[in-house]
Every structure is written in C-alpha cells, then in structure tokens.
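Excluded from the complex is one protein chain; the other protein chains are retained at their positions.
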Amino acid sequence: MANPASAAGAVPRVSPFAASRGLADDVVEAFLAVRSETERRAKPLTPEDQMVQSMPDASPVKWHRAHTTWFWEQFLLARHSPGYVGFHPDYAFLFNSYYVSAGPRHARAERGLLTRPGAEEITAYRRHVDAAVVRFLKEADDDALAEMMPLIEAGLNHEQQHQELMLTDILHAFAQNPIAPAYDTSWPFSGPHTGSGWITLNQGIHTIGHQGDSFHFDNEKPAHRVLVGPVKLARGLVTNADWLAFMDDGGYRDATLWLMDGFAAATSEAWEAPAYWRRKDDGWQVMTLGGLRPLDPNAPVRHVSYYEADAFARWSGKHLPTEMEWEVAARAGHLDDAFGVAWQWTRSAYAPYPGYRASRDTLGEYNGKFMVNQFVLRGSSLATPARHSRVSYRNFFYPHQRWQFTGLRLADYGV
Amino acid sequence: MANPASAAGAVPRVSPFAASRGLADDVVEAFLAVRSETERRAKPLTPEDQMVQSMPDASPVKWHRAHTTWFWEQFLLARHSPGYVGFHPDYAFLFNSYYVSAGPRHARAERGLLTRPGAEEITAYRRHVDAAVVRFLKEADDDALAEMMPLIEAGLNHEQQHQELMLTDILHAFAQNPIAPAYDTSWPFSGPHTGSGWITLNQGIHTIGHQGDSFHFDNEKPAHRVLVGPVKLARGLVTNADWLAFMDDGGYRDATLWLMDGFAAATSEAWEAPAYWRRKDDGWQVMTLGGLRPLDPNAPVRHVSYYEADAFARWSGKHLPTEMEWEVAARAGHLDDAFGVAWQWTRSAYAPYPGYRASRDTLGEYNGKFMVNQFVLRGSSLATPARHSRVSYRNFFYPHQRWQFTGLRLADYGV
Amino acid sequence: MANPASAAGAVPRVSPFAASRGLADDVVEAFLAVRSETERRAKPLTPEDQMVQSMPDASPVKWHRAHTTWFWEQFLLARHSPGYVGFHPDYAFLFNSYYVSAGPRHARAERGLLTRPGAEEITAYRRHVDAAVVRFLKEADDDALAEMMPLIEAGLNHEQQHQELMLTDILHAFAQNPIAPAYDTSWPFSGPHTGSGWITLNQGIHTIGHQGDSFHFDNEKPAHRVLVGPVKLARGLVTNADWLAFMDDGGYRDATLWLMDGFAAATSEAWEAPAYWRRKDDGWQVMTLGGLRPLDPNAPVRHVSYYEADAFARWSGKHLPTEMEWEVAARAGHLDDAFGVAWQWTRSAYAPYPGYRASRDTLGEYNGKFMVNQFVLRGSSLATPARHSRVSYRNFFYPHQRWQFTGLRLADYGV
Partner (left out) sequence: MANPASAAGAVPRVSPFAASRGLADDVVEAFLAVRSETERRAKPLTPEDQMVQSMPDASPVKWHRAHTTWFWEQFLLARHSPGYVGFHPDYAFLFNSYYVSAGPRHARAERGLLTRPGAEEITAYRRHVDAAVVRFLKEADDDALAEMMPLIEAGLNHEQQHQELMLTDILHAFAQNPIAPAYDTSWPFSGPHTGSGWITLNQGIHTIGHQGDSFHFDNEKPAHRVLVGPVKLARGLVTNADWLAFMDDGGYRDATLWLMDGFAAATSEAWEAPAYWRRKDDGWQVMTLGGLRPLDPNAPVRHVSYYEADAFARWSGKHLPTEMEWEVAARAGHLDDAFGVAWQWTRSAYAPYPGYRASRDTLGEYNGKFMVNQFVLRGSSLATPARHSRVSYRNFFYPHQRWQFTGLRLADYGV
C-alpha cells in the first residue's frame, strides 16, 4: 500500500545526494523537499488547530513547525554561518525540546499555552530560516558541505520524525473534540489487507544494526552479531477482526492475560478497545484523520499500547517477536507490511546495543537518554514520511502509549 | 478614575429601559450594546489567543463568546421563539457552563482542547443568534416583552460578567508566556491614587441587600436587617507601597501571620509577591493587560488572594471588613474607590442571606450552589463593564485565587 | 442520655477549683482526673491499635497520649519548673502538633510511621510527666498557682479535646478493617430518641459568646451583640429514619440538592450513605465503637459531612441554623439533645468574632489560624468528655469531613 502521508510526492524522486549537479544543488533540493513536506502537512490546519496540546506527550503543530526550524538555526546557522542573526531572541528558549546542553527550555507540558507567536509568525520564521539555510548552502564549498553532511542529514531526518508526530498529535487532539473534525477527508481508513501464514527462522548467528556510512541514528549502532531463533514470525499484521475476537472473549477484563502494570493501566484508563474506537448503536467506529469512520475488520489494528499487544499475544497463545528476530526476518524479505502501515511493537525493551555510547555533543542527547522504560517498535507507519523507513530503524514508546500508529505482528516459539 | 474597560463607550448613555421609543427599541439597543462590547473586548485577540485555557479556572475567550451566545439561544430563543433553529446541534453540549438542569456539558477543564469551532465560526454563531434575538424582540408585543424582561436582564448581566472574565482569563494566559504579550498597550497601569484616613460606623441596625424591583442577582436578596459596628473602615485601598512594606518585613515567610490553609497555599505555590509581579534586576515589574510594566507604588495592589489579604491585615494590626460593614459604609458614600478599581475582599464567607432559596428553574443554579468555601468581594474592578456595579453586588472567589483584579481595604475594630 | 464516654465517672464530682482544701489539692485532683481519663480511653487498645493512622486527618492514639503529655512538658514544666529534665530529647520534635512557634515538628501525615517509642514507652512518658507536674503543683504557692491557672485549664481542656479525637480516630481506623473490631462491646448504638416540633425565635438583639472569667477558648470571645431571628429551630435532631427517606428519594444522586463542591466530593468519594453505614443483604448496618450493629432508625444520624447536612436541609425545604441562632436557642433552654449526642453542623463559616485577635504567645496558635474553610459545629457528642460542653463552645471541621460524631438539626425561615 502506498504511504498516504507522502502521496503528494513532494520528495524528489532522484537520490537527494546524487552528484549530478554539484552537491549544493542536491542538498538544497533535499532540504526544500523536507521543509515543504512539513508545511504540506500543516496546511489543512487552522491557527487554532496548530496551537492545541491535548496531552503532555503531544505537542502543538505550530510548535513542531517552529522546533524543527530552531534545529536548523541552532545547530547549522548559529554554529557554521558567521553573521547569521536569529529570527527572535526568545525562540531558542521557546522551541528547544529537550537538549539540556543547548540551554534552558520552556516547559514541555505548557507548549499549548503559548498563543504567540502565532501560526503566521511561525510561517515567517520558517521562511527566514529557509532562506538563510539555502543561501548558506549555496555559498558553501564542497568540502565544507561534505563535513556538514552528517548534521544536515540529521536535521532532515529529525524534521521527518516531527512530520509523523504532527499527524499523530493532531489526531489525538481531534479525537478529544465531540464534533470529530477531519484532518483530510480523503485519508485512507481501510486496508491494506495483510498477509497470513508464518515464516520460520532457524537458529543462527546474524548481524543486526546499521552497517555502512549511509544515514542512520546512533541507536542503530554498533552493528553486532546476535543468536536468533528458532522462531516463527507471522507474515502479516494482526487485524481489527482478530482484535474483535479478543475483545469478544473478554480480553480486556481477564487480568490473567495481562502484565500487572498493564492491567493497572487498562483499569485506571478504562480501556475496552484500542484508542479512538467508539462504540455506536450500529457497531464500532474509529476516529481517524479522515474523521469518524466505520471499523474495517480486515485492516490492521492500530493505536494499541504495548500492554494491549502483549495481552493479545498471550491470549493468542503466541508472543511478540524480539527486535532482533524482526530485523533478521525483514532483512530476509519475509515480512508483509513491514513498512508504511503500522509501527510494530516488539518485546524488546529499548536498550543500547553492546558498547553503544552517546556522543558527547548536543546531538548525543538524541537517543541515548531515552533508553529505559520504553519498548522498541519496528517498521514504519502510514504517517511516516517517504524515505524515512529503514530495516535497522528503532522507534520507541512507553508501554502505555497508544496515540501513535502502533500495531503488532505475532511470533511463535513453539517451533 | 474612569473604567478603562468601558472607555470606548459602546453602552448607551440613556437608561436602556426608558420608555422613550417603545420598549422593544430600548431593549434591542441595550442588547446590541452589551453584545458589541463583548466583541470589542475580543477584537485585539488572535484566533490562537481566543483558544487558550491556561488553567481550569479560566476559559478561552472564544468559549466566553460562545457560551454567552448559547445563553440567549437556550433560555430565550429555544423557549420563547417558536420555530427557532439552533445554529449547530452540538453547541448546547459544548457551551453550557454548569447548568446541570440544562443537560450534559463538555468538561470544564478541557475547553482549551477544542480547536473547532474556531473564532470565525463563533463570530458567525454570534451573528446568527443576534439577528434572531433582534428579530424576535422586535416582533414581540409589550406584554410579552415585559414578562421576559427578567430573563433578558439576566442575559445582559450574565454576558457582562463574562466580559470581565475575558480580560482576567487572557491576562492569566499572557502571563504564562515568556514573551509577555500586551492585550492593549494603552491599558492604564498606574493610578488611581487612593484616599487615606478612616471613617467610623457606630453600632446600629441597618438594612442590607437589594431592595426594589430593579435588576439584581438572587444572592442579593432578601434584603434584611443587620447589626453593624462599631468599626472603622479605611477610606482608601491598600497600595503597592503598603504591600512592599509587608514583603520587606518578611510577610510571606512568617507563618504566624497566616491562616494555616493560607500558608500551605503560599508555600506550595511559592508565593513571594502578588500574582504577576516579577522581580527584575532594577526592581519589580508587573504583568498587565498593557504588557510588562514597572510597578507603581501609589496604585492600589491587585491580584492578591484572600489568604494574602488576610495576612496583610493581620500584619497591619487590622482586619478585613465584613460585607455588611462594607455595604453600610458604601451606601453612606464614605468609601473612595469602591467601584471601578479593584474588587475588595471581605472577611465574609459567601453564604445565603437569611431565608434565601434558589429558584427551582435553571437560572436558580446561578448563584446558590456556589455558597460554600468562597469569600465575598465587594465593589467592582477596572475590568468590570460600565453599568455593572452595584452597592449590593456580591462577587465571590475561593480564598487561594488571585487571577482576578482583587485588592483590599482595611477595617479596625479597636474603635 | 448519659454520655457513655464519661460513664466511668473518673472526673471528680465537686468543682475542681473549689477552694475547700487549698488550691493545689484541687488542681492536682483535676489534673489527675483528666490524665487518667485519657488512659481509661486507651485501655481497650492493643499496641498496634494505638499506632495506626488511618488517614492524615487522624492521629494514632499513642500520639494523642504523647502529644497531650508534651503539652504539659512544653508549656508548664519547661517554662515554670526550673531544673525539670525532659523525658527524651526527641519528643518535642515528635509530639508537637502544629505550634510553629514551639519549633519544628514531625510531619503530621507520617505519625503512623513511628513504631517507636511504643505504647509502653508512652505510658512511662506520661508517668514521668504526671509525677513532675504533681510535684510541681504541690510545691507551688497559691499566688503562682493562680497565675498559672489559665495555662493549667488550657492544658486540661486541650487534653479533653484529644480524648474525643482518640475515639473518633480509632473508629475510623477500625472501620477500615474488614474484620470490624469493636472498641467496647457495651458502646451504646441506639438512642437517644430525640424530640420533635419547633421553637420560634423572634427578631431581637442578643449577646453571644463567652462572658465572665471561667474557662473558655479564645474563639468564644469577645462576647458581642447580634441581631437574630425571626427563625424557627427544630427541637430535636435529624434521625436515621429521616436520612433513609432522603436516601430513598435519591438524595445522594440529585445534583440540584447539593452545593457544587459538595456534589463533587460526594461523587469522587462515592458517598451513598453516611460514613460507616454498610449495606448488607438484610438492611443497613453501622460500624460503631461497639462493632458492626444494625441501624437504629430512631437514633440521631451521625457521621454526616456539612455537604450532606446542607443537601438534606435543602431536600427538606429547610436550612441549617446559624451558630448565633443555635446559641440563642440553647441559652434559652429550647433545644433537646444539644449536648452529649452529636455535634450539630451550623451554616456559619468558622470566623473570628468582631475584633478577635489571637494572642501572640504560642497558645495563640490554638484557634485563630484555623478560621477559614471550616464550619462551626455546636453542642457536643457522645464522645465528648464530661465537663467539656459549653453553650458558647465552637467546634469546627471542614465541610467534607465526616469521621467525627457529627449530626444536624434544622432551621426554618419561613416563619
């Protein structure tokens, strides 16, 4: 299935870093492609939509647009472009997310209180920084560009991550609204219809993690050898129909199916279905970016927490796979819907690979400090931007969270 | 001092209910005057400004604009105008505030999550209802109008109360913003310079509460006799300079000056000055609707809680007056700055007058159910709309609250 | 009805301060009477019973026994008895309750964490201090004694207050225990059967508050003139049968009967009956100091909060009386069961009498700092020690609290 979030195809078809015209042109083109995709995603949203923060885990769309811009200002322009004048003296404070070493920050949970700067000023801020970056890139020589390329690629990928969050966060906000606004009425709400059957991994030593010099986040390194299998992995994803069977069998009420912390969360938050499902007189409906829609039983289930995924697996007599198993199977091309449909919970706690050490510069805060209390998700979702999926990619969320496009596939050790 | 909030003079100078032209014309004029004042106050605010809810006690300006409109729709049009078609089927749910008998409501603390309807739709909503009300009023005969007059007056006064809250709520929101936006750069930040000296009330029986048929809220009734005095009341209000002396003397740190619950609040919220005061290198500044301004020592102190007012009074060797004392002195014309400057805390807990009984219709919820845990404030503030001040008026807030324009005057029982 | 808590009659029948034998003898006798009553009340309790703190509002019985002892040590012996050596250097820290000016204190909510000193050591502490006090009193000359008499009387009355709390606190703790222990199986659980009918107070000026030099708390002063009436007061107390009618009529579920804060408390704490009532297959039972007992419909209702009392009054078409009305009626001898049955909620917020000023010494913290957010109760309960009831006595609790022996009588302004 095509990734709807990138359907508009703003990203250039050619490799952004091919040397056809000179490096600067390619870099500028890639930069503008990513920057304009952010704006494309914000376009359907009113100024009010862009300001809401419906829970501390989410951020306003306006903030995402500003924060990704601050990233370029802080890490590229302020450091490498002599004479660059910041757009506004308070923005570094307002739009730093969590980089302790980049200075103090506005409190995360209060992002939704900032009515100003407004969406229009953020547009101006983006234009100001875009122009400065393009000017700077065009004037840079190839050696300097090559040296800055890791930073530039980090900035592009960082912005793409926020592109996905813009959609998950606005969906959460819209789901709080009794009038159920639609972000995009053409948003796909059914399908894809995923495969069935199992593939087998025999026991063996494999290398996982990112190899080579192409772009990757530091948490994908070091590549290392692991002993995997024997295990079977489901070729396809768990569907809404599967989930309904779990629900009909009392899955949400049977404590023996759940991890203790999971059942506590399910009880205190009164879960009885995945997030955004709403029980109507004539059956289940689902709040989506396309508005409230009837449930498609054949579509993969989304918006389930790790706790729910784990309980479902136990109820099925199966397990969740480890992230190593997932990567080995995906590298072998065995998995359907590995990418572009739903992030897939693994039973691997998010942890550093052996010998991993976060770099000491500011970007070193990017991944390392989150390596506790979260679980790894693999693949990518229908909200993930084009060119942002990777077989070694490690996403991570807390086990109670379910506002992301999170689903699951099963594993079976009874080989 | 003139009341800045009404400086634009939108309210007609003539009594709105004088019978010069026929009752309907006068009612329509009064109606439109109040309605347009609401919009005048919202005008400087962006769509984002109008959406923010910076704490559960506050509401978005957009919500105030919609809720006051719902009031006319719910209580006037739906009940008295046959064939009236509501603007939107969900608005009754979204914009009911707390009228249990008017049906279920959207959760108060989540008003800031509603990005839609946006400010523009609320403008359309107001226009729709205004037109329907004016049409309805113009077509009504005088008998019907006379019968509905209590309801119409209630609606006008209700909307005026929300006009004041629009300003206090947006000030609170702006005060959370590190860039300290100004609502109106011409907002007065100094003065008035209040009187000094004391006036004496000898012991005697007086009647307090509203008498006669002119408009009043039900909590001002029944008028009844009270024994007041002997006591002295300060002619003027406590000033910022007075407050600085209290602060310099360690007033915020000396538990023996405070009510126990008050000191607990002061400690847990780290109070060290009135709300919106900010310590700068060169002295105190105050966040106002005109933006951040230097403190005027001669201006009356504002944005203090009951707890602070009580501690200040104890530190002064004085007390706060009762609401009965305040009303007797105000009726006698003894008080400076009784109205239009700052609401004045009294030491009277908000309670029903003897024999008070809330009416059983929906508007009966207006006052009675709040008569616990709050304190009465008398007078009015610089944000109170013109024609909304009254000697028998009883405002009320919880003792820890300080986002209103609340100050104090002292009483002395050592006569 | 006799007050069961004093049934053992440990308090001397003669006035403790009559000059028959010399003042010291009388004072010692009164002192020992009060001190032994404390121990008599603790006697049925195991060491574990004496240690429990079942909520922050309650304190362990062991703590009450120690704190009342610390009072004598701190305020009498340490100040007036040269050479007195404290029992233990840490006890001043552990057993100060809330006297800021007497130094730092152990955190109130953590009193139940102190396993040591144990009940036995507290017994030794009490004996040590009792012996020192008796020795000190016997050696004092009459002038010194007379001068200390206010302090001694304060200490005796303070200890009596804690005697009542020992019973209310242990009842709360036992009520948390699924096996429902009994404190005293002979504790009366039915009766008395209270009077009916109404008495009328015409409008007039009366003096309320304590007059003369006999013992009183500072909050009963200054006596002052008030205008009271016209109003009718119920001769008797509201009964369990009355309360059942309120419950059967949906009283706990009808928001329009409740103060808003009250309904919020009722909802969040899931009230559906007075505290300690338990629904059984064959009707209501009540957890009492005598264990779990069938409900006596004719007995006065107890363990209701102010919120419940207020809702009940509104449901009845009546009100709660003010404390002034109560006192005027009680002074006139019009009220049945004014004392020794249940504290009676009034609708008077707890506030200082006009001109009241807490004394600046440590005992000045006794009452004044609580004068906010609480309501006055008048009379006394079946747990109040003998000789501790007074027509001007002002008890006070927060409107949500219901672990005291609190009931109500009604007022009617529809004279």
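Labels A, B and C are assigned to the chains in the order they are written; within every chain, residues are numbered from 1.
Please note the rule applied: a residue touches a chain if its C-beta (ideal position, glycine included) is under 8 Å from a C-beta of that chain, and two chains touch if they have at least 3 such contacts.
Note that this is a predicted model, so its numbers are computed, not measured.
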Quick one: which shown chains sit in contact with the chain that's not drawn?
-> A, C
Pick out which of A:Phe31, A:Trp258 or A:Trp271 touches the chain that's been left out of the picture.
-> A:Trp258
Per the touch definition above, residue among C:Leu114, C:Ile199 or C:Met247 touching the missing chain = C:Leu114
From C:Ser101, C:Gln176, C:Thr207 or C:Ser359, the answer for touching the chain not displayed is C:Gln176
Residues on chain C facing the left-out chain by the touch rule are 46-52, 54, 62, 90, 93-94, 106, 110, 112-119, 173-174, 176-179, 181
Touching residues (missing chain, whole complex) on chain A | 98, 100-101, 203, 205, 225-227, 231, 255-256, 258-262, 306-307, 310, 319, 322, 347-349, 351-352, 354-355, 360, 365, 369-373, 399, 413-414
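Just so we're on the same page, only the chains that are shown with their structure count from here on.
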Most remote chain relative to chain C, going by C-alpha centroids?
-> A
Roughly how many whole angstrom separate the Cα centroids of chain B and chain C?
-> 39
Which chain A residues sit where two or more other chains touch them?
-> none
